[in-house]
Each structure stands twice: as C-alpha cells, then as structure tokens.
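Every protein chain except one is present and positioned as in the full complex.
Each chain gets a letter, A, B, C and D, in the order it is written, and its residues are counted from 1.
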Amino acid sequence: MAPKSARTCRPWCSTIRASSKHIWEAPLLEVTGLRVAYGGIQAVRGINFHVAEGEMVALIGANGAGKTSTLKALARLLDAAGGSVRFRGKEITNLVPHELVTQGIALVPEGRGVFPRMTIVENLQMGAYCRSDQAEIEADIERMFSYFPRLKERARQLAGTMSGGEQQMLAIGRALMSRPKMLLLDEPSMGLAPIMVQKIFEVIRIVASEGMTTLLVEQNAKLALETSQRGYVMESGEITLSGEASALLADPKVRAAYLGE
Amino acid sequence: MDIFIQQVINGLVLGSIYALVALGYTMVYGIMGLINFAHGEVVMIGAMVALTVISMLSDSGLPGIVIALIGLGAALPVCMGTGFAIERIAYRPLRRAPKLAPLITAIGVSIVLQNLAMLIWGRNYHAFPPILPTSEHEIFGATITGLQIAIIVIAALMMAGLILLVQRTKLGRAMRATAENPPIAQLMGVDINRVISLTFVIGSALAAVAGLMVSANYSIAHYYMGFILGLKAFTAAVLGGIGNIAGAMLGGILLGLIESLGAGYIGDLTGGFLGSHYQDVFAFFVLICVLVFRPSGLVGEKVAERA
Amino acid sequence: MSGVGEILLEAKNIGKHFGGVRALRDVSLTIRRGEIYGLIGPNGAGKTTFFNCLTGLYTPNGGELMFDGKKLQASAPHKAAQRGIARTFQNIRLFGNMTAMENIMVGRHVRTRTGVIGAVLRDARTRAEEAAIRRRAEELLHYVDIADRADDLARNLSYGDQRRLEIARALATDPQLLALDEPAAGMNGTETEELRVLIEGIRNDGVTVLLIEHDVKLVMGLCDRVAVLDYGAKICEDVPAVVQHDPRVIEAYLGGAVA
Amino acid sequence: ACGDKKEEPAAQAAAPATPAAQPEVTVKLGHIAPLTGPQAHLGKDNENGARLAVDELNAKGLEIGGAKVKFELLAEDDQADPKQGTIVAQKLVDAKVNGVIGHLNSGTTLPASKIYADAGIPQISGSATNPKYTQQGFATAFRVMANDVQQGHALGEFAAQAIKAKTVAIIDDRTAYGQGLADEFEKAVLANGGKVLAREFTNDKATDFAAILTKIKSKKPEVVFYGGMDSQGGPMVKQLKSLGLKSVFLTGDGGCTPELIKLAGAAAEGQYCSLPGVPLEKMAGGKEFGDKFTAKYGQIQLYAPYVYDSVMVMADAMKRANSVEPAKYLPEIGKTEYQGVTSKIVFDGNGDLKNGAISLYQVKDGKWEYLQTIGGDTAADAAAPAGDKK
C-alpha cells in the first residue's frame, strides 16, 4: 500500500500537510527519553527506541509496564511529561492529536474503540476522514472487506453490537483506511479466537510486507516476536531489553517472564 | 368537529415552536451529551435582537418580509457568537470534568444571560411590531395564520436539513464520531474542538430562527422568555429521544398536541374533575408513561449496551 | 481431575436473538458440580450472550435454565447472584471510582443483611457484620494476590490486576458457579499461567467454574469438558483432547494453530 | 459569653431621640418588590412610584417633631419569592426602617407582614390585593387599594349590568392574585344571574392560549374574563381575535395597562379592564403625578400611583403624629383621611381601604378610556359621573 502524498483535507480537518519528499537518514520513528505520568505516578520513565521505515517492531511487557501509555503518548492522546518523539525527522511531541493522522500515524487502540453507533461502513469512512479521494476510499473499503469478509457480511450493522473479535477487525481496518505510513497496534489479538488471531496477523504481515512500518504491542509475546524483526521489552516503565526478535525469543529471561515457560 | 381540528392545529403550531427550540437542544446534546441549559436564553437573545432591529425598521416602508429577514440577519450572528462564546468559556474547560459540572455552569450562563438581557433591554415586555402578514386561513373551519404555517414549514425544513447534515455529510459523521468517542475521533483526524464549536454555532443559529418565529407569533418578547421555552423544548427533546433530530421534531409536535388537546379535553376526559390547569400535569404524565415504556424516548436509539 | 458430580447447571434449548441476529440457537448443556467447564467458539458465536442469559442480564427468547435443581428466574441478575452464580465481564466492569477493597466489599452485599436502621444505629450485629465483610475482602485480596493495591481506585489498576480484582469481587458473593468471560485476555503467558493456578485453586475450594477463553492452551490444560459454539449453536461438547481434534472445531475456531 | 441579644423593636434608632440638637433627621422607608425575574418591570414601576414620592417630600422639606426630615428609600428585591421576601423584610427591620412600602405580591407580603408586625413597623402595600393580608390581625398592615374581593365584585357587576352579559368564560393564571380575582368575579357574576360557561386556566409565564381559547370559543360566551397580568392578557387578546372569538375581553388591574394594548395590537380595541381607585386625570394632583412620573421614569406600568400614595399616607401620618417613630405614628395611619392621586384614602379596622372605588376602562383608539366608577364614596366627589357609558 503505497502511501499517497496527496492527502488533502477538508477545512474542518487539520491543515498541516506532510512535508514533501525528503530523505531521512534517521529512522522513521525515533523516541528519546519519553516520559509519561498520571498525576504523580510515572508510567513511562524515559525510554528510548526507534522504528525504521518498513520495519515491524514488537513492544512487549507485563501488565502495567507502560506499553499502552507509550502508544498513547506517541498518538498524542496523552501529553508526554518529557522527552521527544520524532517522526520522519519531524518533532511531533507538540502536535494536537488530530494532526497525527496527516503526519501518517494511525493507532489501533487498546480495546478497539470503534464508534458503536455507526455502521461498519461509517466506521471505515471515519478512518478515511482526512482523505478526499472518494473513489480511492471506496476501493480501500472493498480491500478491507477482502481482508475481513465478516465485515462485509455486516456492513450495515452498528459496530457496537458486533462481537469483540469483529470489532477488532473493524478497528484495524479503520486504521488502515487513513493510509498511514506507520501503524501502531495495541494488543490486536486481545479477545480473539485463535483462528481470528491468525487471520489478523496474516493481515498484519501482508500490510507489513507492502512496506508499512509497524509498532506492535502484544501480550502474546511469542506471536509478536515471531512476526516482528526486532523487539523491545518493557518493565515498570522502562525498556530493559532489546534486540533482534529471534534473539529475544530465545532469551531465557524473556521466556520465563513472558512466555509462561 | 371544527373545534377538534382547531385544537389539532393549535397543537401543531405550538409543537412546531417547541420543535424549533428542541432541535438546538438535541443537536448540542447529541454531540456533547450536555443539557445546554442556556439554549433557551440564546433563543431569547435571538428574539430580542431581531425585535430591536425590526422595531427600528418598522416605519421604514420596507416590505415586512424584508424587515423580518434583516432582523434575522442581525440575530443570527449575535446568537452564533453567543453560542460560540458559551461553549468556549463555560463548557470547553469542563470537557473532562465530572458530568454535572457543565450543567452547573450552564445554569450560571443562563442566569448571566438573563440578567444581561435585563440590563440591555430593560424589564418591560416588548411588543413585536406587526410587520408580518397575519392573514388568516381557513382549514375545515379552523383558522391558522400565514406566519403559523411558515413556522410549521420552517421547523420541518430545519429538521430535514439537520438530518441531512448529520447523516449524510462528512461534518455530520465527524460530529457523530465526536459524540461517541472524542479521543478516538481525534485519532481519525477530527479536530473535535472545531466540530464542537461548529455544533454550538449551528445550534445557536437555529435558536436565532426560533427566537424570531416565537416572538413574531406571540408578538411578545421579554428577557425571561427563554426559561420556560427552553424547559418545554427540553422536555420535547427528551420525549422524542434526546440526541435524535427527528425525535426532537416528533417530541415537539407531540408535546404541542398533548398540551393543546390536554387543555381542550382534559375536563371532558375526567368528567370535569381536572381542568386546563392540569395541562402540564397531563403533559408530564404522558412523558413519564412514554419513558417508562421506552426509556430512551420515542425514537431514541437504544444504547447498544452490551454486558 | 475427574470433576464429575451432580448436575449444577442445566441449560435446555436456550435461544436468543437480537432483531435478525440469532445469537443463540437451542443451546443445551449441563455443568456438573466441581467441574471446570470451558465454553469456546469463534468471535460472535454467542458465548457472552449465553453468560448474559445465565446471569439474568438478558431474557432468553426460549428455553430454560435449571440451577441447583431449580429453575432460574429470567432477567433478575441479583437473584442469580443470590442463587450462587457469579461472573466477570469480558470488558471489565469494576466500580472504577471505588477502591479495590470497596469493590470486593460490594461483592459481599448479597450475603449480608444490614439495613438502614442497622447502618444508622451501628449496633453490635452491624459492627460484627461490617468487620466480617472487611475480613473476607482482605482475604480475597490476598487470595488473588493484589493485597498491595487494596486502597487504590479500581480504575487505576493495571489490566491484569483489574481482572484479578473482578474475580475476587465475584468470589466475594460466595458463588457455587463462577462464570469467567475471557479472564486471560490481555495477559501474557506468564500471567496466564498464574491465572491457571488461581482458577484451579478456586475449583479446589469447591466452586464450579464456567470459563470462556480464547487462550487454547489455557482452556485445554484446565477444563474438564469443553463446549464449542459456532453461530449460536453448540457444535461439539467433550473432553479437551477430543474437542481439539474435531474437524468442525478446527475449521471454525482453531484454524491451523493447535496450541 | 454573650449577653442578652434581645431583639430591639427597631423603632427608636432612626430618630435617636435627638429633638433639637440635630436639625435634620433621616427617615428610612423600605420598599420591596421583585426587581428581577418575570415581574421585574412591575417591581421597578412600584419602586419608581415610591421614589417620586420620596423626592417630592424631600423637596418640600417636611418638619416633624421640630426637626427637618430627610426621607431615604431602601429598595429591595424579593424576586416574588416568599422566602426572599422574609429575608429582605428582616433586612429592613435590621436597618431600622421607619416604615415599609410593599411588597408587590401578596405571596411575599403575607409572610413578611408578620416580621413587620413583630417589629412594630407599619407596612403599606400599594399592590398586594389578597384579602388575607389585612385579615391576619396585624395592626401594622395596610393597603391603599381595593382588595380582590372588592374588585372582583365590581367587575362581575359591571359585566352583568353594563355589558349586559348573560354568559361569561373565566380564565385565571393560577397566581394568588389572578385566582383570587377570578373567583370573586365568578361569585359576582352568579349573584347577578349570569352564567359561567367555562372556567379555564393558564399560568403567569404562558404565551400560548390557543387551546383554552378554542375551547371557550365552542361555548360562545359573551365575555371572556381574565384574572392575571398584562403580559399574558395582551397575547391572549390577540389570539382571541385571531381564533375568531366574538366575545369581549374583560380583565382586572393586572391587565389594565398600556402594555396590554401594545402587546395585543389592534385586537385590543373595545376590550375592558378595571383599576382600583379613580382615574388619575379625575383626581386632584393626578394628572400632575402622571406627567411628573412619565417625565422621570417613562410610562406608568401599573401600581406606581398607589405606591406613591402609600408613601404619602405614611408621611402624612408621621406629620400628624409629629413623630417618625413607628410606635408613635402607627396609630395615626389608622386615622388617615388623605386625598391621594388614586382615590381618597380611609382605612377600615383591618387596614383595608374603606369603600374602595373601582373604575372601568375600555380601549378606544388604542388607549384606555375611562368609563365609569363603581363603589367608593370618593367616586362621587372626585369624578363626574360621566355619561360616557358603553
């Protein structure tokens, strides 16, 4: 899915345009010293990591390690308490959330966050909110339907009445509808039947193979590391381990702490 | 029989007036989940501004319709500005506050606007100059004025326009997305501040129209008029299913009919035991019955609550 | 475990539809006392809907539920809890602005009696009851291993801790049947393993467990019997080893990956 | 720690027993009416009436008890709310006012009157018409206008005798005033052999009367009587016409205002209203009052002249008692015989106006025109029994 740079926006949408062609020596996403706090509680304590263009990187860690907080900070749903986030060489720590889309970042939030009283199709259209190429949008919707035939079956059903797995598919499809450069996935396998997990990871792989840059947060550490090239391990708000996915997968500490072995 | 028809027409006219105001309520509620208690006051300001301008022009020799439109032209920006300011000052800072906090600021705004209006326009009742044709039309032996027909038509048109806006346009979709989940809507690229501001501005524009129509129909305007009107409209919106545009219209019309038929026939219905002083009791009673059987109003969507 | 005892729950031909969607079609199953009974199936198969019917949140359109030998009253959730059915929710439903401790104390509601007069006078009986509630809540906090978060608001707990708290709250109602809706969702392998130990412990304490779960490894390792739902209908019910290799189950649910 | 804080009867303070040393003495008069809320326009009107009186008294330079007196008006807002009414009443008592003018509404006047009575402060209302007010046995309570019973009677009599209506429909606004008046009107109509075809109701904030008027229309009464205020009366008259009712409209003092004509527009023509007292222009000093008032505050809304009279009555009693102390001049109020701008004011034992006159008016050419006066000795000597009946 080659991201189109013609991402023009309606007036009520954000007007910041993605900076035009530019060669980045730096990675696509570069996070340095990121901190997130809830009131007094430090959830993320100055972490550094990066994701190169076209790469798929896994971020794993126990409950409460701060993975969701990190993703939320990247998507600007939370204010960072410190540090910097550079995307395509551009500082994005001070953007307002709705401008992120135009930068090319899409988040599939934890717990799906579909619009419950909109139909499946409307949810998908919302994903393409910042696009105006109507014909292309239609085509993309069809493509999402081909990834997730269940969605097509229920195209006019209100998303709120769909089962958990169905909603997860919708959330991923909706994120892809913005034709992002980078996809942030927060526990996409949560609550999915095994067959569905396979299905979704298949789609994630396809999208990745088409050049999508992906940051994957997963509890199913095995699956996540098997799918990714590199990985980071987060513990109590800090990154404690990083490296090639295969190396992490083999690491006895990781196996003990996250794979339940 | 013609009495009955007249009562139905009375109800339709009154109901359309409620609907005009209820549309604005529902619109804001639909997006913010907030009872904009000050909406009635915005209607009042619309009425006052329009009336002031129209009074100044009433001897100008311009055709009545033109004067009325100029009056509306003056009321629109004032109301829209007021709506915009209300949202900015009193509601936006409280987006993440406990749910009842904005209700209290809304009440505060309502008190402030009322008393500001009292300072500006004085304590007296103002008469609306008779510039609009009050020609009476006969339908099955019942009478209705041209203005009243216009009110019914305008209410229906505004409802249709709003439904189109919300269901069929991109802005409408953004509004609904914002209504359902603001942070996620932002993730989609929706500038929710803008959407919410726009919602208020549109709602206030509706209020301006409503203000003009109401004061023209009853030829009266007063700084206190917004309160009761707002209350009735709010009731109508809830009856229909608050947040639902068609519901606001339906609720408005229904409330109008209930009040009108209630006042007209409650005595006969109760063998003379209750009279028209129980008109509101009757209306609220119907409301309660409706909500007991349909807890989200007549056409309010059932919240897709999954356990 | 050969958890074969008397029949605790018997569902007969339960049906439920939402408008055109038939979420449950004539589902019948029996759960025996002391069992860990798994309920699996693809997303949207109707598992949660079954839970909702069981706990009185939905009224089934047809069929009958027998619990402990007596019919379960439809759409009376608090009665179900009184009878001894407790549950957790797929999308955790804690009392977010109450502390962990208070959440569990609410769970004791159904097993305690204090009324307005007792509460106001705070007589000896009330004080004793209140102390007992507190004691039991503390026990349960320890039991699910979140004692250190006792005074934190539930909403501020991490996901896994919230799951544990929800289980503790359900246990506080002294259930005979504990129905868990995807308790391992959002947990990593290690945490899931801890959960397995917890559930086994609960069973060993004499509570029958009904488990919805997508973690195949957990289900297959833990359950005595498993039923599979697909499109609202039961397509299979047996011991894990059999279910796992049933071609219909593989096609509809497991896909290629057999854990 | 604290000694006895017995509440002093608020009397002595204002003129702290300083006969000659101080050449000037300030007399505080309290005035209470709703100054915010839906009846604020009437409240302000009352206040203006009192102000005009106070200004005039000060300009005249009264001397009482050997000292020059300066009147000062303490105007308060009770929002037409009984609870607020008692709070501001207490405030006035605390402020040691020498007398109170008001309140506007019977609803606030009633509970407040007890506070004044307890403190021994004379109270004269220029607009509270509920009969109960003066029947509570308080020596301090007076009013300078006919009460609802008197007015209702006059109106009923007028409907039956002057309009010669056999059938009436009655509407009231369910306020203490509107309902009271309407009930008395009904009694009088029945007593005069008339028939009440319909009894309908609205409220004091309504603007839409189509439903009840339509119902009344089906009964075809000759007269529609409304007990309530002009702000409802105006639109009501208008809707009455536009619904094609043939009945004439009759209302009490609440609707007897230029406002009603303004709000009703052309539909007002030919309708009737009543007002306690005698028309201003027929009274000595009445026209003068009207001119002065209009020059200073704009159009008279309703009760300003009565309130003006109330102040004057109070000052008159002080003069006669040669004291501004409530305890001293209170007895003198009861003996008042004062020629006010609204009528000749004489009180009966309760503090009600003796032989309160009621005048009737009809809209002609967009103005209220005086028709006749019913009752009251004063009617005869003040107003020429004008032959301009209907």
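Just so it is clear, a residue touches a chain if its C-beta (ideal position, glycine included) is under 8 Å from a C-beta of that chain, and two chains touch if they have at least 3 such contacts.
FYI, contacts and distances are computed from a predicted model.
Enquirer: Out of "Sarcosine oxidase subunit beta", "Arginine N-succinyltransferase", "Alkylation response protein AidB-like acyl-CoA dehydrogenase" or "ABC transporter ATP-binding protein", flag the one the UniProt entry gives for the chain missing from this complex.
Expert: Options "Sarcosine oxidase subunit beta", "Arginine N-succinyltransferase", "Alkylation response protein AidB-like acyl-CoA dehydrogenase" or "ABC transporter ATP-binding protein" narrow down to "ABC transporter ATP-binding protein" for the missing chain.
Enquirer: Identify the residue among B:73, B:108 or B:146 that touches the chain left out of the display.
Expert: Checking the options B:73, B:108 or B:146, the one contacting the hidden chain is B:108.
Enquirer: Out of D:30, D:49, D:65 or D:82, which is the one that touches the chain we can't see?
Expert: Missing-chain contact among the listed residues: D:82.
Enquirer: One chain is left out of this view; which of D:107, D:194, D:276 or D:340 touches it in the full complex?
Expert: Residue touching the absent chain, from the options given: D:107.
Enquirer: Contacts of chain D with the missing chain: which residues?
Expert: So the residues of chain D touching the unseen chain are 1-2, 4-7, 35-36, 40, 76-77, 80-83, 86-88, 90-91, 93-94, 106-107, 110-111, 114, 130, 132, 136, 174-176, 178-180, 201.
Enquirer: Can you name the residues of chain B that touch the chain not displayed here?
Expert: The missing chain touches chain B at positions 29, 35, 89-90, 93-94, 96-105, 107-112, 114-116, 118-119, 231, 234-235, 238, 242, 273, 277-278, 280-281, 284-285, 287-288, 291-292, 295-297, 305, 307.
Enquirer: To test your reading of the contact rule: which positions on chain C touch the chain that is missing from view?
Expert: 55-57, 77-78, 80-82, 86-87, 89, 93-98, 102, 105-112, 114-116, 118-122, 126, 129-130, 133, 153, 155-156, 169, 172-173
Please note the rule applied: only the chains that are shown with their structure count from here on.
Enquirer: Just to be sure I understand: going only through chains that touch, what's the smallest number of steps from chain A to chain D?
Expert: 2
Enquirer: Could you name the chain whose Cα mean is nearest to the mean of all protein Cα atoms here?
Expert: Chain nearest the centroid of all protein C-alpha atoms: B.
Enquirer: Just grab the chain with the largest centre-to-centre distance to chain B, centres being mean Cα coordinates.
Expert: The chain farthest from chain B, judged by C-alpha centres, is C.
Enquirer: Using mean C-alpha positions as chain centres, tell me how far chain A is from chain B in Å, no decimals.
Expert: About 43 Å separates the centre of chain A from that of chain B.
Enquirer: Once you find the CA centre of chain B and the CA centre of chain D, what distance in Å lies between them?
Expert: Those two chain centres are 37 Å apart.
Enquirer: Scan chain A for residues touching two or more other chains and write them down.
Expert: In chain A, residues 161 touch at least two other chains, as defined above.
Enquirer: Among the residues of chain B, which ones contact at least 2 other chains?
Expert: In chain B, 306 touch at least two other chains.
Enquirer: For a test of understanding, state which residues of chain A touch chain C in their complex under the given definition.
Expert: Residue list for chain A touching chain C: 38, 41, 60, 62-64, 111, 150, 161-166, 168, 187, 190-199, 219-222, 256-261.
Enquirer: Would you mind writing out the residues of chain C in touch with chain A in their complex?
Expert: Residues in contact with chain A: 18, 21, 40-45, 48, 90-91, 156-161, 182, 185-193, 214, 216, 252-257, 259.
Enquirer: Across the complex, what residues on chain B touch chain D?
Expert: So the residues of chain B in touch with chain D come to 3, 6-7, 10-11, 13-14, 17, 115, 118, 122-125, 127, 130, 134, 136, 143, 145, 214, 218-220, 222, 224-225, 227-228, 259-264, 275-277, 279-280.
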